[in-house]
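For this depiction, one protein chain was excluded, whereas all remaining protein chains were kept in their positions.
What follows is subunit A.
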Amino acid sequence: MDLLGEGTEHPAGRVLLGIAIFVLATGLAIFSQQFGRPVTAAIVYLFGVTVAGALHGMRGGLFVAVAASVIYNFFISDPVFRFSLTSAEELVPLLAFNVSAAASALVAGRLHERAVAAESANRRVTALLEVSRRLQSAAHVNQIPQAIAGFLARRGYIHPAVYLADSNGSLSADPPVIDRVQLAKHLLVSGDPSIERDQERAVLITKGSEPLGVLVVTRSGQAESDDQEQDLDGLLTLLAITLERCLLLEQVSEAELVRRSEEFKTSLLSSVSHDMRTPLSVISASASSVRRYGDELAASVRNDLLETIEEQCDRLNRYTTNLLNLVRLQFGVDAGQFTECEALDVLGAAISRARTIASGREISKHFAFQDALVRADPLMLEQVFYNVLENAVRYSPDVAPIRVAAWTGEDWLHVTITDCGIGIEPQDSDRVFDRFYRSSRATHQEGSGLGLSIAKGFTEAFGGTIRVASGAEGGTTVEICLPLQRTKREAR
């Protein structure tokens, strides 16, 4: 509420306006009186006194009332320039001035006080809302001080710090300012809601009776607000909510980390269990068969068993290589080891190696360039191509051809490897690169689910990308893009 539209922040202006109205009313009243209109004079003056009283608040209002009585009696009412209280004619205006000035001052004063209180409450709520909004975005305890610094500075506190209390009653020592940590610990032990030492003040942040943490601030002595304590209480409630949220977030993210690491461990263990035990099992069964039943077995069967042992040793070797590569990726690949490689040579070597497991199936090459230099580790690059090829061989029918195409664009070398296999569900096209991921369509196939994950890890280490797409009529295409070094021809 603000009478006459005057800002409450300019009380001096209001007082001046009140005085001006009072003087004007006095002038008009005298003027009316001189023209022989005592009633008009009295009414005009009464009006002025009422407005002036309303503008001045309780004390000013009463002063106006008394002043008006004196002035009216002395200057305006008959007999002029003399105090007289001889008739009711003279007494009634006197009473009217006092009563109406006092009443209007009282009402206005009340209104004014309410307005001031409402405004201050409004400002406090706004400030708390603002600080609450800032606290909303704090995901970690160490982001809290920044969020509340402005709010506290306007209330005479600077350098806020928040210390977390854990469930067994000890405090975090972060930020590690010894005096403040000690003060906070002291407060926590004392059980008081707040303590002060020198300019430092520590306040307990609680939820119910459970202490969540301690807010430590330094007094700057420059408060803009009179209601520091009330504001601080509001802030403490917000801080309690924020601390609780931060703690929950921390627990959630810790749980998520633990879950993911558990998931990885489970995958690793089940992979090791299946992918090492199965070849070992075959080797063990073959070797023990040859030893125990060698004489009863036909020479060709014996030979088959020995061949199987060799094959399974290869399989174990591949698996071990993949595991080692995985570990390598876990620790990060050192790009300093990369050299310029001729991608065509490396791709050719990978294709030759893949032919040994492809048992005579067609692997066609469609290369639309002469040479392409990429910056990579040649062995790792070969592993990328080989792993994708191996995947194509493994997850497509025995006779289905595999197509390898490569071409160069402005800055990129593109290599696509396409099979006629079971394809990949669109929703799985990112997951195929997950470690230990094996398509639900292919759980019975040999394979560790590491090949594509390693191919992706290595490709990305070379600054390239790898993605997978399924054709509408089945078949899978894996596209590998690698950043080109300048080609040899350009370099010449």
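Everything below uses one rule, namely that a residue touches a chain if its C-beta (ideal position, glycine included) is under 8 Å from a C-beta of that chain, and two chains touch if they have at least 3 such contacts; residues count from 1.
Keep this in mind: contacts and distances are computed from a predicted model.
Visitor: One chain of this complex is missing from the view, so tell me which of "Sporulation protein YqfD", "DNA-binding response regulator", "LytS/YehU family sensor histidine kinase" or "Chemotaxis protein CheW" is its UniProt name.
Guide: Going by UniProt, the chain not displayed is called "DNA-binding response regulator".
Visitor: Considering the whole complex, which of A:170, A:199, A:284 or A:352 touches the chain not shown?
Guide: Here the residue in touch with the unshown chain is A:284.
Visitor: Among A:43, A:106 or A:297, which residue is in contact with the omitted chain in the full complex?
Guide: Per the contact definition at the top, the residue touching the missing chain is A:297.
Visitor: Hey, which of A:21, A:305 or A:432 is the one touching the hidden chain?
Guide: A:305
Visitor: Which residues does subunit A use to touch the chain missing from this display?
Guide: 273-274, 277-286, 288-289, 292-293, 296-298, 301, 304-305, 308, 311-312, 443-444, 446
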